[in-house]
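Excluded from the complex is one protein chain; the other protein chains are retained at their positions.
Naming follows writing order (A and B), and every chain is counted from residue 1.
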Amino acid sequence: MTSGKQNPKRKKNKTNSSPYKMTVQQAMSLNASTIIGVGVLTLPRSVTDAGHQFGWYSVLLGLLYGVLGIFVVVKLGARFPGKTFVEFSSEILGSQKVKWLGPVIRFPLILIYSLYWALVCSLVARIFGEVVVTAVLTNTPLEVIVGTMLLLCLYLAWHDVEVVTRVNEVLLIIIVIPVLFISLSAYQNAQMEFIMPLVPYDGYWFQLLQGSLPVMTSFLGFECMLMFNKHLQEDRKMMRYQIYGILVPGVLYLLIVIAGIMAFGYEELSRQAWPTLELIKSVNVPGLILERLEAVFLGVWVAAVFTTAGTWFYCANWTLSELIGRPHKRRWITVAYVLLIYLLAMRLGGNVQELFRTTDYAGYGGIVLAFVIPGLLLLIAMARKLDHRGEKEEESREAS
Amino acid sequence: MKRVRAVLPFLLFIVLMSTVTAGCWDRRELEERTSVVAMSIDRVDEKEQSLVKISVQIPIPIKIVGSGGGGGEGGKSAVKVMSATGYSMADAMRNLQQRLNQQLFYGHTRVVAISEAVAREDLSAIVDSLRRSPQMRRLLWMVITPQEAVKLLEADPKLEQIPIVYVMDLMENGSKSGIVPDITLGRWFIDRSSSGSDAMANYIQSTPREVKWHGLALFNDDKMVGHLEEDLSWVLMQVKNKQIGGDVTISCPQNASRVDGIGAYLTAHPKKVHVKTTVAPYQNTFKMTVDVMVEDDIVESMCNADFSKEESYRLVEKALAAEMNSRAQKMIEKVQGEYGVDVFGMGNKVRANYMKQFEQLDWKKEFPKTKIEVRYTVEVRRVGMKMQ
């Protein structure tokens, strides 16, 4: 190799010594498109159940929690640049003198995370299958729909992290633009009366707080950044872009919920199984070649579900492989894992109501794993003054 | 390992492809579906039981002129109307399906006609079925017919190959030009669900050769309670939806009759409607004040009016406003007094502004006590191509 000025970007791509680093926009897209998932279809109903026409405040509250959550996750990760959650959790929980302590303590924790990601992935695939089977492909077996979706996840899991980030970056655009279009065009039927009054009075605040809990679960997905931390740049803009990553789904959710409330009123919303689909059904786009847009929306939604389920499965697989100390692209383990998730998806809940309940429980578990545990770990790390910021740079400076 | 890496995606692809060959569960070709374009719901007594009778209008593709296959046969009807009965909607549909060689497909249903008799009983069972089916559109026209609903499907105005397209266009063009209210199934659902409003639906009359929009059917929850004539419906539409409604014909304010003793009339065409609605507490209850400003064009006049003079305008405007006010009064008496249904959506407006009070009310009981005031002002903008 000849010497000379090296383009730093390209150098990373070619040599294995320094790992791939995603750009800040990619981190944002990864975050946003992982969050936007199955929640979009039911959110207008679930927030207005408790909060009535003030339901959109719950979305704002959920957004606030989400920002808080990502703040903690990024702060925690920033202390351990270039390390995954699996790697730095043993450092936080273990001690330097007793080498075996960290790995032993972290083992159950990481296993729980991996299983949690597997569970939410299977839930997403299952709910997706239920919607498709109910609304579009009524005769196609659920097994086939869930199976094909998981096959796509498997295909994604065979690739490197950089492919995952790129896929998310591309698909985010494909998801956001049509969803934006649809939620905006739903405003043609909007009635101000349904959302008035804008300020809730005393009795509703508590209900709104209650309602923000299911919303909080719709913002889950950012906890994947614990794993992707390994490939995050040490960049001052990173925190800002990660918060944008929460804001994109937040604004989208807000638009859809407000559109739903204004077009239907909360009482009509409570009668609908998939309010967002109904919203699309009532959109009349004159002069368009297509008369009904549900199938098109569901098509776009496939991409949204894929980015969610795919990233979660990627994390589940990655966590497990790192835990048992094998490279995460070992294919047969991945295949076995995807089979497990498939079986899980088919066993979860007999009817739709049970499925929703399981989703709620998984969501509450997710709140613990995404908000509470990273918070605790951050506190421990701060107390133990564990901080590796800037160390890599020094090393590389010495090396060169 | 490297080779495996290259081959695995292909394996995956093969798996995907094998599902393709294994079955195309939902694939049903266009000609393998019997597309229903309109549906009607009646109630019949059979074997001492009251059964639901649903009828469907099905176009026969090869009979449609210009569709390529075999060329249409002009004289014969291009559609077929079939009926079946059952205990419930789904049961009746199943019975109908048994008599058909292809699967029924409701994705293209554009009109659902319900007979007044059924509507006056209870619509909840029918609505439940319409809500549950993923094939049904939200934007289809739900109409109430005074006689048997199947008569609407059988009516053939001859101007369209598929008779129901005639009804559909009648409604669509009417709602575009503001003569027919834009009440689709989805709109009905919304008004029905909301506790602050009651639903209404279009009322369609038909003879074997003709179809006519004939005002509105008013609902109390799932039951139809009354009917509003065209001219009163137009007032309601102006008040509620800012739609322009139909032309207004009044006797001339200047001269009651023409020379030979025949009445002298003036017809105005509303061009634009400005509505300002306010809701305010009023003696223990609420009052809704609606200020309607109508911009009219004179389309015909038998009056001795000189439209180059300002006074003639004022006179005509005054007469028109008086007519509209009296119609509004009649409408309010009927809707609020006689039927007591809040088709105005006044409850929603009250809730939007006085939510605390609204939550403590039973709006259904409260509404008849409330006061509704409609005040018309008319401005004549144009008088057409003729001045005098």
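Everything that follows uses one rule, which is that a contact is a pair of C-beta atoms (placed from the backbone, for glycine too) under 8 Å apart; a residue touches a chain by one contact, two chains touch by 3 or more.
By definition in this document, contacts and distances are computed from a predicted model.
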Query raised in the report: When you check the chain that is not on display against UniProt, which of "HSP20 family protein", "Spore germination protein", "Xanthine dehydrogenase family protein subunit M" or "Sterol-binding protein" does it turn out to be?
Result: "Spore germination protein"
Query raised in the report: Which listed residue (B:Val165, B:Ala199, B:Val248 or B:Leu266) would be found touching the missing chain in the intact complex?
Result: B:Val165
**Report entry** Identified contact with the non-displayed chain, of B:Arg33, B:Arg131, B:Lys242 or B:Lys287
**Finding:** B:Arg33
Requested in this report: May I ask which residue of A:Glu130, A:Glu169, A:Glu268 or A:Glu322 touches the chain that does not appear here?
Outcome: A:Glu169
Requested in this report: For the chain that got dropped from the picture, name the residues of subunit B it touches.
Outcome: 6, 9-10, 13, 16-17, 19-20, 23-24, 26-31, 33, 35, 37, 59, 61-62, 64, 66-70, 105, 107-108, 110, 135, 137, 162, 165
Query raised in the report: At which residues does subunit A meet the chain that is not included here?
Result: 1-2, 4-7, 9-11, 13-16, 22-23, 25-26, 132, 136-137, 140, 145, 148, 152, 155-156, 159-160, 162-163, 165-167, 169-171, 173, 289-293, 295-296, 298-300, 302-303, 306
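Everything that follows uses one rule, which is that only the chains that are shown with their structure count from here on.
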Report summary line: So, in whole Å, the Cα centroid of subunit A is separated from that of subunit B by 43
Report summary line: The answer for subunit B against subunit A in the complex is residues 4-5, 8-9, 12, 15-16, 19, 25-26, 107, 131, 134, 137-139, 184, 186, 189-190, 193-196, 345, 348-349, 351-353, 355-356
Query raised in the report: Once bound in the complex, which stretches of subunit A touch subunit B?
Result: 134-141, 144, 147-148, 151, 154-155, 158, 191-194, 196-197, 201, 263-265, 267-268, 270-271, 278, 281-282, 284, 292, 331
